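The complex appears here minus one protein chain, its other protein chains still in place.
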Amino acid sequence: MALYEGIALIQEKQAVVLDLGTDYTKFGFTGEAAPRCIVRSEFWCAATRRYRRVHDYQTADELYDNLVHMLHLLYFRHVLVNPKERKVVVVESLLTPTLFRETLAKVLFTHYEVSGVVWADSPRLCALTLGTPVALIVSIGAKEAEVAAVVHSCVVLHAMESQPLGAHAIHAELRRLLDEDNDATLDLPDLVIEDIKVKTCFVGSRSRAQQWEAARAARDVQFACGERGRLRVSGATRERAAEVLFARDNELASLPDIVLQCIMRCPIDARRALAENVLVTGGTASLPGLRARLAQELRHLVTRPPYASRLHVREFKFHGAPAQDSAAAWLGGALLGAGEAGAARATPRDVYARARRLRDWRERLMADFSTVPEWDHMAAVLTCYVAYNNR
Amino acid sequence: MSHNIKILPGATVCEDCTLEGDITIGGGTVIHPRVTIIAEGGPIIIAEYCIIEEYSTIIHKKSDQQENPPKPLFIGAHNVFEVGCKLESPCGHIGESNVFECRSYVGVDVKIGSGCVVGAACHLTAPQTLVDNTVIWGSEHHIREALEKQPSQLLQLDFLSKVMPNYHRLRKPNVHKRQSSTRQSQEPSPKP
């Protein structure tokens, strides 16, 4: 009996990595270079006879049901493994609601009986794919753009910035512009809007945006859309849909602004390094021209008030993650879970069964480190990595 | 309505189908039973080697600005009309080697080039022009361009023209002169 247990310990099952995004879910195995599947975060609900999004929930019970269905779909339709006695690396945003985390933990541990869960936050995982000690992660997702500074594998929490500047903001703007183009309230479904965005939209350069009426407008596109016939997508719409990310107002809440603000709030000795190690990631980052535009805006804005006097960084350098834009954080999870160090630091099932709750970075902010004996293991392992890096 | 149906030699036309108006059916074309072809707005000319399957409907619609004499609806060679498809057109020209899949519907203001595929149950109602080798499929009307024309169904035609006479009463070819077939061969290529 003991012998068999020993074998079972050596042949630990390959863990799975789960990145449950608002729009798209990335799911696959650790140690692999790309997720096995990227599917929409929705499942077929037989009772209501329509697709139901995982993130549409009112109560914890509803969320629990949604997650059970979604994970069932992922495990038995896409990845085809038994969830039981297998570890999971969960890639999560630092701003994930507690209710979501706790419910996900409940689903994984009690419903699917996984043996352990590694809770890993996406900024550090993105930094893991680069291997650099300092990185500024600009992650533009479905709902929000998050800017987080990772300095020696610790997220500078008080410098973290987040604004609702993601794919949904672009979709809303595109919807408005399309209505203008076609002089009608089109009320297109989300999927069609996304399709139009993916196929026609781009981000123009800064010089074009400054004088976009003078610049020669981009070509119009006649977008065939099923039985609705053809929609006119004007050149201006194609170019301006994503302008919402760069639109500045008095609150200084545009994408380049929050990047600069994040750098500004970081320790002074890390700022230059952060600016020279920017990683732009997330699904929306693959919009053509977005990276270039962000770079131009950053270089311009940093010479203007209020940044010019307080931020003496003039050079910005950009990384490319060894993954497709939407899967960079997932790849970090796959790297983390593959090493023994990461997998060993999972929250085991029995620990969860006793405590029935998860640790969170917020409670560490509240409490003094010395009074919390078992502080986040993740931070420990990642700090170790960097300690070696710096030798 | 004048019934002037010309069936060229080599065509296989079942008796059990509705043909109304001025219709010319080219040699080698196979028309299955229960097909409806109505030429109310002008003549319909169907070129060689077409397959028109059961319950398909081809209507040359009457339109308000009718020219005199009415323009014909010309359907090029090697077109396949699958079961239950419906084509309505006031006039014009349909290229060659198109496939109209089962229960597809092509409305009045749709111009069709050559080598196009209208997928099963696709309803094209909005005015549009299908350039050569366009493929439309699915409920969302996905569109792509094929690299080459759809292969012709010569084997199937061969088989059908052999088998059909065994099971169906056929209409006899009534045109034996070659002149109308030479007219068709002069314009086999689609006009844009």
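Letters A and B name the chains as they come in the text, with residue numbers starting at 1 for each one.
In this section, a contact is a pair of C-beta atoms (placed from the backbone, for glycine too) under 8 Å apart; a residue touches a chain by one contact, two chains touch by 3 or more.
The definition used in the following text is that contacts and distances are computed from a predicted model.
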item: Hidden chain of the complex, named as in its UniProt record, picked from "dolichyl-diphosphooligosaccharide--protein glycotransferase", "Putative tyrosine-protein phosphatase OCA1", "Dynactin subunit 4" or "E2 ubiquitin-conjugating enzyme"; value: "Dynactin subunit 4"
item: Residue in contact with the excluded chain [from A:P97, A:P267, A:P306 or A:P322]; value: A:P322
item: Among A:T132, A:Q163 or A:N182, residue touching the chain not depicted; value: A:T132
item: Chain not shown: contacting residue from A:A218, A:A329 or A:A346; value: A:A218
item: Residue of A:K87, A:R291 or A:R349 touching the missing chain in the full complex; value: A:R291
item: Contact footprint on subunit A, counting only the chain that is left out; value: 24, 26, 28, 31, 33-39, 47-48, 59, 61-62, 64-65, 68, 72, 76, 78-82, 84, 106, 110-111, 113, 128-133, 194-195, 198-200, 202-205, 208, 215-219, 221, 223-224, 235, 239, 276-278, 286, 288-289, 291-292, 294-295, 315-324, 326-327, 331, 334-336, 338-342, 381, 384-385, 388-389
item: Absent chain, residues of subunit B that touch it; value: 117, 119, 135, 137-138, 142-148, 150
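Assume only the chains that are shown with their structure count from here on.
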item: Chain centre separation in whole Å, for subunit B relative to subunit A (CA means); value: 53
item: Touching residues (chain side subunit B, partner subunit A) in the complex; value: 123, 125-128, 139-141, 143
item: Subunit A residues touching subunit B - in the complex, by the definition given at the top; value: 224-230
